[in-house]
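Of the protein chains in this complex, all but one are displayed in their positions.
A, B and C label the chains in the order they appear, each numbered from 1.
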Amino acid sequence: MNHAVENENAATDRVELRIPSRPEWVALARLAAAAVANRLRLSIDEIEDVKLAVTEACTAVIQHENHGDFIHLTCETTPQALRVRVHDSGRQGAHGENGQMMDLDEARIAGLGVFLIRTLMDEVSYDVHPQLGTDLLMVKRLAAGQAG
Amino acid sequence: MNHAVENENAATDRVELRIPSRPEWVALARLAAAAVANRLRLSIDEIEDVKLAVTEACTAVIQHENHGDFIHLTCETTPQALRVRVHDSGRQGAHGENGQMMDLDEARIAGLGVFLIRTLMDEVSYDVHPQLGTDLLMVKRLAAGQAG
Amino acid sequence: MDIKVNVRQGPGDCYVVDLSGEIDVYTSPKVKDAIGELIDRGVYYLVINLEKVRYIDSTGLGVLIGGLKRVREHGGSVNLVCTNLQIKKIFDITGLVKIFGIFDTEDAAMKALV
Partner (left out) sequence: MDIKVNVRQGPGDCYVVDLSGEIDVYTSPKVKDAIGELIDRGVYYLVINLEKVRYIDSTGLGVLIGGLKRVREHGGSVNLVCTNLQIKKIFDITGLVKIFGIFDTEDAAMKALV
């Protein structure tokens, strides 16, 4: 019982979560991200930003017609930042093939999700593998000294 | 936005979580297990049982002196049950090698954890791989008709 | 991790929709249905009370925007009650403050409706 509190501000922590790519699991993804963000003593506002960004990223996967069966979330702390990766195994580039395109309103809302991610996080980058799925990397930087 | 609610009672769901094997992450493991248990419409009491069993399993890993760096939690629903697997990458059989044995009181409390797991879950089995770590499988069965 | 929706009649032609919980891709269809049902019944003046909403994402915003669009076709309008600063911020950075009336109290939202 002597492990307590010692690693409270450990430099690197890594948490991974794999959920089915369905709406009912998105809340768990945001909880996991919040738990990791919490370790970094980000402000409550910043933690909310991360939660929303992760929610939007998972929602984007779920609403993409070729999304894979699972969403893989990886949250990593570094002394300077929280790094969140959202990976899906959906095939890309096939959009529209199956007919069912988003209508304009749906596309606008999806655009809103992407806009929120870009606004709330400090760095955002995509890595699209046509057959392997998409990797979205989002970084929330810590204000100097925030790491603990 | 047409995915909603449809898979609410899906037969098989699988969630995986990998956390550092440190005390501050145990709460996330129990949250994840509760989120999965929730999908099965177990009673609130039964969900609490699962949360405590998962907590005890993670705690046992953390307090074992040769625990690995990570705990891997897998929660799976079937039409009949919730299956929870807690896997650690710690080496076994080396207990005591490094000197620091549990004292009698600590061992009693650890025993209490194991006792709770066995009492709260319907099936419990261990799979010990000397170099690869331990797999603990815990099953909570659903009362007939509970699956949805 | 859920949403509660409660619909009640306000003064005049107006209805109030109380939401509490989290609005995301899982729960927003419930909100959409509740609002859609009112509009189908010919209710075009709505106050949506978000005071007990802890969380809203783009699908939730989409439902609100969709509702606004539909009532506007009938000359109606939607006002929101929102005090949560994080949620206000979301309306702010998306520019939706400009298309919704957002108020601190239900009373103010109601009065501004017509």
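FYI, a contact is a pair of C-beta atoms (placed from the backbone, for glycine too) under 8 Å apart; a residue touches a chain by one contact, two chains touch by 3 or more.
Note that the structure is a prediction, hence the values are computed from the model and not measured.
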Which residues does chain B use to touch the chain missing from this display?
23-24, 26-27, 45, 48, 51-52, 55-56, 58-59, 62-63, 105-106, 109-110, 112-113, 115-116, 119
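We adopt the following convention: only the chains that are shown with their structure count from here on.
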Chain at maximum distance from chain C, centres defined as averaged CA atoms
B
Specify, in ascending order, the residues of chain B that touch 2 or more different other chains.
1, 3-5, 35
The positions of chain C in contact with two or more other chains are 1, 25-26, 59, 62
